[in-house]
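Removed from the display is one protein chain of the complex; every other protein chain stays in position.
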Amino acid sequence: MVSQGLTYALMVQGAPYSQQASHSALRFAEALPAQGHRVATVFFYHDGVYNAASMMSPPRDEPHLLERWRALHQTQHCELLVCVASAVRRGLLDEGEARRHGHPHPTLEAPFELTGLGQLMQAAFQHDRLITFAP
Amino acid sequence: MYDRQGSDIMNSRSILVIVRHPPHGTSWVREGLEAALVGAALGQPPTILFSGDGVLALLAHQQRGALGQKGSAAMLEGLSLYDIEPLWYDQRSLETRGMEVSQLMPGCQQACVADLIARHDVVMSF
């Protein structure tokens, strides 16, 4: 029997390297395709926005969470959406926001995208499941 | 309350926002309310439930916080303007914190939490 694959939205609220939330979310997302499902949207909110810090530089013997998110984006073609209100407050700015706030360098890069909460709610409306990974 | 007519098919899924943390000390309450308000702006006002320490956000007579933090009380009082009402609360959480209904801001209503969860398609926790 081939069951219909589901689309998932993940809301990640935990900061990388301080809490297990990012690891749990990644492990969960990576296990979806084996059962015919896929993650369509990852939305980073609260301290979860730090997962998108482009200068993230963990020790070499630790998982590189930013690289893992990028790999997930490539393999499952999911959006990596970062709440703009949470991110800009915490110093995570894409090129446009950096320019607007007078900073020389962006601290957030593609495939991560700054978006509003509307995208989170749309993901909740559109996808079959929403799973929250909290700190 | 639960069977809102969504004119947009995409927006036909009902959303429950559960707030389980106290106001002021962290940004959970504000962030949960902002998500709920955006849902309302998209034409699908979520149901909102306060449980655990979340019921503390419903206390009347709150003020602004340290360093000019806005707090969440004003936002809560304005939710009905966006068709987000009532403010559902878990009675057990109220009792275990020694609180009484008379201490809550206007617009609160006692919920059966298990029922509320079972009646919604999507649950978001803050």
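Letters A and B name the chains as they come in the text, with residue numbers starting at 1 for each one.
The working rule: a contact is a pair of C-beta atoms (placed from the backbone, for glycine too) under 8 Å apart; a residue touches a chain by one contact, two chains touch by 3 or more.
As a working rule, contacts and distances are computed from a predicted model.
Student: What name does the UniProt record list for the absent chain among "tRNA 2-thiouridine synthesizing protein B", "C-type cytochrome biogenesis protein CcmF", "Putative acyl-CoA dehydrogenase FadE" or "Branched-chain amino acid ABC transporter permease"?
Tutor: Protein name of the absent chain (UniProt record): "tRNA 2-thiouridine synthesizing protein B".
Student: Identify the visible chains that the left-out chain touches across the whole complex.
Tutor: Over the full assembly, the chain not pictured touches A, B.
Student: Hey, which of A:Ser18, A:Gln35 or A:Thr75 is the one touching the hidden chain?
Tutor: Once the missing chain is taken into account, the touching residue is A:Gln35.
Student: At which residues does subunit B meet the chain that is not included here?
Tutor: Spelled out for subunit B, the touching residues are 18, 20, 51-52, 90, 92-93, 96, 113-114, 117-118, 120-123, 125.
Student: What is the set of subunit A residues that contact the non-displayed chain in the whole complex?
Tutor: Touch set of subunit A with respect to the missing chain: 3, 6, 8, 20-21, 24, 27-28, 31-32, 34-35, 37, 129-135.
Everything below uses one rule, namely that only the chains that are shown with their structure count from here on.
Student: Write out the stretch or stretches of subunit B touching subunit A in their complex.
Tutor: Within the complex, subunit B touches subunit A at residues 10-13, 15, 27-28, 31, 34-35, 38-39, 41-42, 44, 122-125.
Student: Okay, in this complex, where on subunit A does subunit B touch?
Tutor: 11, 45-46, 85-86, 116-118, 120-122, 124-126, 130, 132, 134
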